[in-house]
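Next up is a structure, given as structure tokens.
All protein chains of the complex are present and in place, except for one that has been dropped.
Order as written gives the chain letters A and B; numbering starts at 1 within each chain.
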Amino acid sequence: MKMMDLRVTVNGRPRAWSIAPGELLLDVLRREGFFGVKRGCEQGECGACTVLVNGRAVNSCLMFAAQVEGCDVLTIEGLADNGKLHPIQEAFLDHGAAQCGFCTPGMILSAKALLDRNPHPTEAEVREAMAGNLCRCTGYLKPVEAVLAAAARVAEEVGP
Amino acid sequence: MRERHVVGHNVRKVDGVALVTGGPVFTDDVRIPGMLYGKILPSPHAHAIVKHIHTAKARALAGVHAVLTYRDVPRVPHTTAGQAWPEPSPYDTYLLDSKMRFVGDRVAAVAAESRAIAEEALRLIDVEYDVLPAVIDMEQAMAPGAPVIHDEPDSTKIHDRSRNIAGYILREIGNVEEGFREADYIVEREYRTHRQQHTPLEPHITICWLDPNGRLVIRSSTQVPYHCRRQVAMILQMPVSRVHVIKPRIGGGFGGKQEMLLEDICGALTLASRRPVKMEYTREEEFYMARSRHPQILRMKMGVKRDGAVVASQLTVLATTGAYGSHANTVQGNTGSKVLPLYRAPHMRFECHVVYTNMPVAGAFRGYGCPQGFFAQESLVDEIAEQLGMDPVEFHLQNAIRLGDTDKLSAQLGEGREGLPRLVRSCGLPQCVEKAAAAIGWAEKRRVHNGPRPHLKRGVGMACTMQGSGIAGVDWASAFLKMNEDGSFFLQVGASDVGGGADTVLSQIAAEALGVTLDKIVIASGDTDTTPFDVGAYASSTTIISGGAVKKAAEKVLAQVLAVAAQLLETPVEKLGWGNNEVFTLCECRKAVNMTEIAMHAMYKEKFQIMDGASHFNTDSPPPFCATFAEVEVDTETGQVRVLHLATAVDPGVAVNPMQAEGQVEGAVTQGLGYALTEELLLDGAGRPLNPNFLDYKIFSAMDMPKLTTILVETDEPLGPFGAKSISEVPINGPAPAIANAIYNAVGVRIRKLPIRPEDVLHALGAQAEACATI
Partner (left out) sequence: MFEKVEAFHRPTSIREAIRLLEGGTGRAEVVAGGTDLVVAANSTTRILIDITRAGLSYIRKAGGTCTIGATTTMAELEASSVIRGLAGGILARAAATCGSVQIRNVATLGGNLANGSSAADVAPVLLALDATVVSADPNGRRQLPVAEYRKLVRSLLIEVLIPNPPGGKRCGWSFQKLGRTALDISLVNVAAGLKVDASQRVTWARIALGAVAPKAIRMATVEEHMKGRMLSAVSIAEAAEGVMRAVRPITDIRASADYRREMSGVLVRRALGECAAQAGVAL
């Protein structure tokens, strides 16, 4: 089977990987050490594999790796800035929003995609943005509270 | 009471940073050179004998390193239930067998260099089956002439294999016949509950390898590392000391991982191939090849006096454990022992048949028999209260078990054996009822039913429930602490944090007992080589039992710390105080030494390690109490039930970490909401799963959630560390009956079958309309 080249920017750094043509993005990312991208269902239903591609939340289990050629991919590992946690990550810790933590990377990335586009979401908008991230531990309440708190914090930092 | 600086505070999870940054801390987050991929060939038939099985082609496939059938492995009867030895479940399971007892049962297993090769190898295994008639319907399992599922002579602890009865329970206190004769009103109803699946976001996964000294290492997503070790050693016929189980971070368990599920077969493939092997369930396999909740048919009968006092309650249950008897006796035992005694009836009777069927195997699932039982009981008392003209709140307050009461039924129903009587030493139930009722707006909403549009009707309903905290006389734990130069302590516990925050809570308990800040505790948990024994995370035992061990160990270590401090401060121990990382004299001059100084002195001057350990168990299981109030809106045109608000008030004893405790409640009620309304594992007439995926097995998403109110009503439990009981299971019991009762309040129909689907509501409304029309 012939391998092909993939050039993609992941977490701000350009990568050149050798992939099989039919490989899925989830498998390639985990193979390359991005363990924060989780395998939960492989059918695009649970959102544990969520990553951002050019700023948009997608299920990496449904995307062929070859489709992100030349794109900007963000995984959870790329969110903290040199060890300094992103406000969403801090909020998740402050609000007890991570229990087992398996859905957490996907939730945080969905939240980031939302806040980047809509810095002042309503609770309903937060819930809609996170509806594709299933969680069996939290009942979603604390994660939603954490995202709203993070939005307020980011708004504060950015200023009027 | 000493002011508490760590216990009772909303501290951040000690493992939180790793989780929010996606650190590689879960089972699959390792790369082991030479690791193979293992897979099980599942039976396509619900009941069949393997007449011939040919593996030559599979073995010959390039990249295949092991192929196992029943001929290649030892035959050791066991249970997969993660329970203390001797496990009170039938020993009716085999690593690999020649008889298949459910669709998904293990035909064979392979280990290959990739997932694709493993899947190809499975396709190359030739199997000829003798297909047998199957028992699909549990009501047919005991019928004369029904196919016998466990006819193998070497299985043991089966109640009556000829009639497919895995377990049978009969317990009575007082005399219910007499009780019913004394009653002024008697109501008897039948209820049906269904298969719910845990759907942890992380499916079951195990990686095994042989360490350089030939010991079998098992890295697994498990709630029960120690039970796993014992069971795998027995099944693979190795000494326990040659098996090492490591529990990393777990992506949810909820009881589904209180099971030795993949570890034995993965270990067997490792031994056969001499290579590391990973086995993980796909989401589809997780649905029907893992475990699920026992379906039950419950017949409940209650007799009350005119004034509302319950005189007799009787519960008769038919349950199925599926193809194997994992947790068969104990889940169903709970349906009686944790449910009936909520009411102070002098006469109680519980009878249960747990039958085998050729269906997916049931097992432990949060609530452990209580969701089923409370659905029946709390729905029934709602009817009784109405018949008596009583507000259900009044009925509950009058009849519920109280502080100082003894629950005698528990003495009869322990973990499948004689239990111990239960004394209620802490009880916040009345306050739970009062606060949750107020939160939902009970008084105002009980009589107002019109929603914002004519076809929308609203109503409120309630349920009271209880659980246990650890299994009395059975669950036990141990903890070990050692001190470091910087005044910190390594805390080693066998306890399994499955995501609920046990590591954090246990660290808080240790810190509080030692008088240090939380950052001075570093915890390691769930490793059978390096942490002492713990039964594992189940039965709501971790805070009270593992925490009890931690507190004991900390107190012993504190004594050593104080002895050194006494030396340094030249003051007797009785005249010392401690806290905030230091020890000080209790006099006006207040001399102090900090933990670092104490540690350095002990290690480098006195030359000894400050360290100690302790074990702990309780002879009672203090119940946490819960009041659940639901407000629903019923769309009378579509039958859809929307829960507007769910208020849950829980008495967990003292909440060691209130924020985490709330999180447990919120997660539990969400599973309860799914249990009530949307979740059901469906199988066809041949025992094949119909919806083994999230597309058609519907769990609640963030957009489905009602408003949640969580109220902690703290009490002080003498048997718990710092007064704690438990909280992680009990809230799951309330939503189904509270919602069913709220639906009745809204539209006057009672649904006695779960899940409550729109079609069921519409059907009931239609039947009600017809009945009214014929009057």
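As a convention for this text, contacts are C-beta pairs under 8 Å (C-beta built on N, C-alpha and C of every residue); 3 or more make two chains touch, one makes a residue touch a chain.
In this text, all values refer to a predicted model and were calculated from it rather than measured experimentally.
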item	value
Touching the absent chain when the full complex is considered, from A:Glu32, A:Asp72 or A:Glu128	A:Glu128
Candidate in contact with the missing chain, chosen from A:Val10, A:Val28, A:Ala66 or A:Leu115	A:Ala66
Options A:Val8, A:Leu29 or A:Ala57, residue touching the unrepresented chain	A:Ala57
Hidden partner chain, residues of chain A it touches	1-2, 4, 20-24, 42-44, 47, 50, 56-59, 61-64, 66-67, 69, 110, 113, 128-129, 131-133
Those residues of chain B which, in the complete complex, touch the missing chain	114, 116, 637-638, 678, 682, 690-691, 695-696, 698, 700-701, 703-704, 758-759, 762
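Here is the rule we go by: only the chains that are shown with their structure count from here on.
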item	value
Distance from chain B to chain A - Cα centre to Cα centre, in angstrom	30
Sites on chain B touched by chain A in the complex	10, 12-13, 15-26, 28-29, 31, 198-203, 249-252, 254, 280, 282-283, 498-501, 659-660, 662-663, 666-671, 693-695, 699-703, 705, 708
Chain A to chain B touching residues, read off their complex	30, 33-43, 45-46, 48, 75-77, 79-80, 85, 89, 92-96, 98-105, 108, 126-128, 130-144
